[in-house]
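The other protein chains are all here in position, but one chain of the complex has been omitted.
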Amino acid sequence: MIRVDNLHRHFGGFRAVDGASLEIATGSITGLVGPNGAGKSTLFNCIAGALPPTSGTVTMDGEDITGLAPHELFHKGLLRTFQIAHEFSSMTCRENLMMVPGAQSGETLWNAWFRRSAIRDQEAELLKKANEVLDFLTISHLKDERAGNLSGGQKKLLELGRTMMVDAKIVFLDEVGAGVNRTLLNTIGDAIRRLNEERGYTFCVIEHDMDFIGKLCDPVIVMAEGKVLSTGTIDEIKADERVIEAYLGTGLKNKETA
Amino acid sequence: MSDPLHDDRGNRDRSITNPAGQGSPLPGYHGTAKPAPGGPFLIGDAMTGGYGRGADILHSCTIAVERGEIAVIVGPNGAGKSTAMKAVFGMLDLREGAVRLDGEDISRLSPQDRVKKGMGFVPQTSNIFTSMSVEENLEMGAFIREDDISGTMAQVYDLFPILKEKRRQPAGELSGGQRQQVAVGRALMTKPKVLMLDEPTAGVSPIVMDELFDRIIEVARTGIPILMVEQNARQALEIADKGYVLVQGRNAHTGTGKELLADPEVRQSFLGG
Amino acid sequence: QSDEEVKIGIILGFTGPIESITPAMGASAELALSEINESGNFLDGQTLTPVQADSTCVDSAAATAAAERLVTTDGIVAIVGADCSGVTGAILSNVAVPNGVPMISPSATSPGLSNAEDDGLFFRTAPSDARQGEVLAGILESEGISSVAVTYTNNDYGKGLADSFVASFEEAGGEVTLTSPHEDNKADYSAEIGALASAGGDALVVLGYADSGGKGMIQAAADTGAFSTFMLGDGMYGQEMLDDLSDVLEGSFGAVPWSQGEGAEAFSTLVNDTADFDPDSSYTRESYDAAALLALAMQAGGEATSEAAAANIMTVANEPGEKILPGELGKGLQILADGGEIDYVGATGVELIGPGEAAGSYRYYTITDGTFETVEFR
Amino acid sequence: MSNYLRPVAMLALVAVLIVGTGFVQSWNSALLILNMGLVSAVMSLGVNLQWGFAGLFNVGVMGFVALGGLSVVLVSMPPVPEAWSAGGARIVAGLILGVGAIAAAIVAWKTLSKKVRGWAVAGILVVGFILYRMVLSPAVDAVESVNAASTGYLGGLGLPVLLAWPVGGLLAAGAAWIIGKTALGLRSDYLAIATLGIAEIIIAILKNEDWLARGVKNVIGLPRPVPNEVDLQRDPGFVESAAGWGLDPTTASTLYVKAGYALLFAAVLVVLLILAQLALKSPWGRMMRAIRDNETAARAMGKDVTRRHLQVFILGSALCGIAGAMMTTLDGQLTPQSYQPLRYTFLIWVMVIVGGSGNNYGAVLGGFLIWFLWVQVEPIGQALMGFITAGMGEGWLKAHLLDSVQHMRLLTMGVVLLLVLRFSPRGLLPER
Partner (left out) sequence: MDLLNALVALTNFVLIPAIAYGSQLALGALGVTLVYGILRFSNFAHGDTMAFGTMVAILVTWGLQSMGVSLGPLPTALLAIPFGILGCAALLLATDRVVYRFYRAQKAVPVILVIVSMGVMFVYNGITRFIIGPDTQSFADGERFLMNARQFREWTGLAEPLVIRWTQGITLVTAVIVVIALFWFLNRTRTGKSMRAYSDNEDLALLSGIDPEKVVRVTWLIVAALATIAGVLYGLDKSFMPFTYFQLLLPIFAAAIVGGLGSPVGAIAGGFVIAFSEVGITYAWKKVLTYLLPESLAPDGLVQLLATDYKFAVSFMILVVVLLFRPTGLFRGKSV
């Protein structure tokens, strides 16, 4: 699905991403882990078009998508969420969802002025869809709440919901779990799995919580200092000395024995 | 955030509007401390209150920590953990309840004065001066101290050796884990009588997390009581002498770390099974 | 229908870049009106009431608004003014012409006004700058200066005057190294002076306003030592100059519309014993005449209306008829009342030519030990 | 519903104020206020579009208004054949050359490799500039010397003046497009200060390019869409009906003319207002709000933020242009010197903020209300001062107080703005 070749992204002299190459198989839920500052988010930003890569290529289904703008990628079915939730705070949850689908005829002024009726039907459909999604995420009771007033975890759910308003091919999730209560995190995990199974979304997930990664992801890619350190199943990773030494540390083992 | 003064709508032009580091609304506390002997070293007693004129977020919630102990607060998102910490630190209006430190009622003190009373606080987010060097960050920690601070700084440096290397670097260029260490160091510089940490390990890789926990235990061993919020509840409760579970601003469960870990209901609904 | 009051608008730049000379101009116009009222001969005892308004000299929008107010709200029948050419043109086309109100400007000198669309409503007692340009050029010749730099206030008075001056100076074989405008009300003119200085020239011709940019330019030139000799246009004539810049201007020279002879003397004496402003301040004579002409014209028309005024100004101003000097307005009115004819001479020896503007003569002065010293009249 | 009641009440208040002026002072001044109020309303509608909808901080209103004014001259004044023959063609050529040079530079920048392009572009621009000056300057001199006193410019197209309004919009839109292309793209954009400056530049050009619109020599006596007062006064039929109303011909004619303008302006305002409302209440409006809330997210959700910003920036500026054209038509003259940022930029902003940014009705309300104050503060202040100083004996202080009345204006405007921001920070008619 997605293939990254020898990607570089430098900030001044600093090499945030330094020749990373990796593949994300269609239909998989790929985990991306690594120490702080490994360059995971930066890599995401480069793939999702938020940052132009310094060098290297990104291809999607064999088509070169390097350096395309986010909105172009969106229309190709590549969606992403943010490490810090980016909701539209002054709009209601429902509006947050309804604004997502692209190519709404109502978004051109001409139609907005002179073709009201056509828009009305379209709006009705969007509304229906939005309600479905809210149900799916078990937050339909919040549909008219301003998104700004949601709690951390609910915002993350809403972000996930936005990706469901259109038929995405692949979705990138950046630290869905950070600061999210574990129980809620499990709910999100289930949502992800269902999307993956029922709608055939491909996922790529950044997360520091190894239990979460372990339950959800296969394969798991480990990044360090801007390079891909190793790739494999969760158990292979946990066994990998370099990974332990760079990222997991010995604490994890102790805990499991404890 | 529905009121106009706060939603940042239509504010693209960062060249004329600079929200960087803008603080949060504060209550206008200007009172003085009253003696109130007895009780634990630090206690937020039956606190009820919320932000500004907004609805109450805490409902008679109690949090306490004794000398040399580590107390941990866990709970779902939006439960009010951070809020509780802020309440103890005088950063939101208490409608009821009191905060007592070392036999004094400090409920009416302004945050600055609480710092002077020896409270150290590391917030959940934006807890360092990104534009200032590591060393300046530490100096700022010691802002209220008139005496010579070099000794304390030395201690902080052998507690967090990495900081010594990067002391001249702007703190903003450090990675997530290192930032947290700077933040804790900054708090320690005040020679606090009690240390409060809000999710020190959020978004921090496992290895750094373990590192941090070890350090925290060390600090506690030096006799400084520690009150902290954690989402990595399991790990936290393992090192906790006392644990609080908050739900919607109320104390749901209280007990020693071990007890809570053992409690199936708690595991089920807060520690993710 | 006696003891009815007839309103005359007096629109001058009481604030703005010529505020130091306008009070005298206003007073002078009112002097004429009060003289007439005292005579009691005006249309069997009607009285003329002056209504003042501020033209700001430069802000056409404000000026039009003021004029609009006088016409629609106060119901004036004629206008004395405005002072500066820009606002005058604006008032003419936006207020005077639409409402058919005649106006006589004492000081608007831009050549453009000569052939403005005016339905025969616009007159002026000041000569056009087309003439002033020639005069200034002539003065340079007699000063023996053949190469100058020119700066003018960036409005249509300055531009118009500069154009006509440059034309006739180059005609006469002189060299203009650079003609550059300056904005009024700026704090700093060093850049403008820098350009002029590097263009060079034996003297700097300043066609601006005494209380504003013109003064600033001279100051800046003196500060940088760029020029030491200046020639001043009509807008620069004023006590202001001597007070603040006498040492700098020592030996400089210029021209200002002026007139000598019995009319001027009569005016001076009249002012000295009935009023308290300086009769020699610029455009005071022209203002007196403007007001007087309006009254006389209405008298000749036999009614206090705009039409009457507009129709008769030329006839009362020019031959044939009995000569009328300042102070003799009462007499003039009487003659007209009796159906006689008059030729108003007034303070400036009024002779309205072509489209109703003064032929006018100029006073060529030099500045020696802190005073304006007449060299000759041209 | 109260949120319908409020606007109605507010607008009613304005109506009362204006009619009141009619009774107390004169109907002429009342109509004058109404007309400028309508124009101001259109301007603040434009600014509201940019600020309220999209959060673009445009402090260059004055520039667009001036462009609108320019369009009136270019469209409605009769052409000056002598000038055209003197150098018209050459000027056009020069301008084309200039544009060409810039275009070439941009192309070069886009195509060439990093190393050379800097020099290449610089080169192109320098050469282009020199050529441009070589072609243009003589032509300009030629044109400006054609009967400088009364024309000295190319004149206009001699078309009906009403045409100038849409054209003014287009002119402003064009300028907005250029500005947007350069300034909107910036990472953390400096729109505010950039626009502030560009407005000044536009004015500077108007003042100094005499061949265009006589610069500071002003273009006066612009054609009017309504009959001329004198003609009315001469028309016996009109005089009669005026008498029927018990009005003297002069007053009647002036009122008639102003009323004519008022109708025209009102028509324009209503149309624009409806369009703006429709847009706001459509998915387009929703998208705009989303972008305003969080650009990054909007981008990630497939919205082309840059394009949308450009779009709304152009629309808003176009409105300012139209308003500018209307105003110049009303004045009947183009006088570059009278364009002051305090009056044409900051005052409009006061209107938007006081009215309630993000709410079209609010903007309109602000337009009327603030303009009314702006006009009436002076007499009110006079009265006030008269009252205060009544007690005082003659003297320096009294005189000073009396003649510093006109400065009360700025003061009052400031105080009003501050009070509104303090007690209803979202303006008199809040967005939601």
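First chain written, first letter: the chains are A, B, C and D, and each begins at residue 1.
To be clear about the criterion, contacts are C-beta pairs under 8 Å (C-beta built on N, C-alpha and C of every residue); 3 or more make two chains touch, one makes a residue touch a chain.
Here the structure is a predicted model, which is why all the values come from computation and not from measurement.
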item: Touching partners, among the displayed chains, of the absent chain; value: B, C, D
item: Residue, one of D:211, D:256, D:349 or D:372, that touches the chain absent here; value: D:349
item: Selected residue (touches chain absent from view) among C:144, C:173 or C:225; value: C:225
item: Sole contact to the chain not displayed, among D:201, D:243 or D:383; value: D:201
item: From B:128, B:163 or B:271, residue that would touch the chain that is not displayed; value: B:128
item: Absent chain, residues of chain D that touch it; value: 57, 182-183, 186-188, 190, 192-194, 196-198, 200-201, 204, 207-208, 342, 346, 349-350, 353, 404, 407-415, 417-418, 421-422, 425
item: Footprint left on chain C by the chain that the document does not show; value: 15, 154, 178, 180-182, 185-188, 190-195, 197-200, 216, 223-226, 244
item: On chain B, residues whose C-beta touches the chain left out of the figure; value: 4-8, 10-11, 13-26, 28, 89, 91, 111-112, 115-116, 121, 123, 126-132, 136, 139-141, 143-144, 186-187, 190
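Everything that follows uses one rule, which is that only the chains that are shown with their structure count from here on.
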item: Separation of chain A from chain C, taking each centre as the mean of its C-alpha atoms, in whole Å; value: 78
item: Distance from the mean Cα position of chain B to that of chain A, given in whole angstrom; value: 30
item: Inter-chain centre distance, chain B versus chain C - centres from mean C-alpha coordinates, in Å; value: 79
item: Shared-contact residues (touching 2 or more other chains) in chain A; value: 89-90
item: Chain D: positions in contact with at least two other chains; value: 293
item: Contact footprint of chain A on chain D as seen in their complex; value: 275, 278-279, 282-287, 289-290, 293-294, 296-305, 311
item: Complex interface listing, chain B residues touching chain A; value: 1-2, 7, 9, 75-78, 124, 175-178, 199, 202-211, 213, 231, 233-235, 238, 268-273
item: Chain C contact footprint on chain D (complex, rising order); value: 25-26, 28-29, 32, 145, 148-150, 207-208, 210, 214-218, 220-221, 228-230, 233, 250-251, 254, 257, 331-333, 335, 337-338
